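Report on one structure; see the data block that follows.
Every protein chain but one is kept in place in this view of the complex.
Then we have chain A:
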Amino acid sequence: MPPRLPGKPTGLVLPFAAHQLTTTNVPLRMFGIKSITSPQPNRFNSGPDLPLLKSTPAAALERKLNSLPLRTGAIAIKKGMTAIFDPETGERTPATVLQLDRVQVISHKTLEKHGYYAVQVGSGWKHPSNVTKALLGHFSANAVSPKRHIYEFRVRDEKGLLPIGQIINADWFQEGQYVDSRSNSKGKGFQGGMKRWGFAGQDRSHGVSLTHRSLGNTAPGQGGGSRVYPGKKMPGNMGNEQNTVQNLRVLKTDPENGIIIISGAVSGPKGCVVRIQDAIKKAWPQIQKAAIESSTESSADPTA
């Protein structure tokens, strides 16, 4: 006789396959069944004098209120650097030439649906056969042509949401205003600690052999435990990461050719994508109220 195992359900084991009946004889799905108990709120987490939570989306939005631009930015292509001379004062300003190409509002991110306000902007054009179906559907739903580059620009509130399909040209920025630029820096490939982090390297001589540019020790001594801390600066891929340059003055704009000339240098090689938006550390440009109003009016006309 085989050994008996405890813990099995007691009762007469009959040769009727009850479980088989229940599983195989229900071929169709059950529909229309929902939970009848509603979720119960935590009784400790309610009351009049609870502190406001600081890790909520609403609190995060409130914290960012003063540092979020009022209006959207634009996607530009870096074309190169030159200098701008002021004919009166003779002052020379190094400048970067950017160009906008068919920059258009694609869609919005809203507080209700996404938790924040942002304008999704696209630029350029991409052949539809090279665009995924998901994106094509997105462009199609918003009545915008397929775009080469797509980025989001956060804005403070719904007043900054430009209407979908609106074209952003170079005159969106005012001459003399300040902008922040975001772009990827030039890629340097895999680099050692000296170039990537500015390590001092090791001696040329004094007995050092074959390790003049090497990293040296990576872990602390006894007190720190014999392990390498996470985030230790080491050799690796350098460059080609986003860099923000703040407070660049807009020197000239040419809406006809889509050219924006801004003072100073912008990260990245020629032909890279540069996102420019109103500088958050300067006063918002005076143009904004008029521009937003006029843009909403002008866009209202074609849609109506």
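The criterion applied here is as follows: a residue touches a chain if its C-beta (ideal position, glycine included) is under 8 Å from a C-beta of that chain, and two chains touch if they have at least 3 such contacts; residues count from 1.
The rule we apply is simple: contacts and distances are computed from a predicted model.
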{"item": "Name per UniProt, for the chain absent here [options: \"Mitochondrial ribosomal protein\", \"Trafficking protein particle complex subunit BET3\", \"Ubiquitin carboxyl-terminal hydrolase\" or \"AAA+ ATPase domain-containing protein\"]", "value": "\"Mitochondrial ribosomal protein\""}
{"item": "Selected residue (touches chain absent from view) among A:68, A:144, A:266 or A:279", "value": "A:144"}
{"item": "Residues belonging to chain A that touch the chain removed from view", "value": "1-6, 8-13, 15, 17, 27-29, 31-32, 77, 79-80, 82-90, 92, 97, 99-102, 104, 125, 128, 133, 136-137, 139-141, 143-146, 167, 169-170, 252, 254-259, 261"}
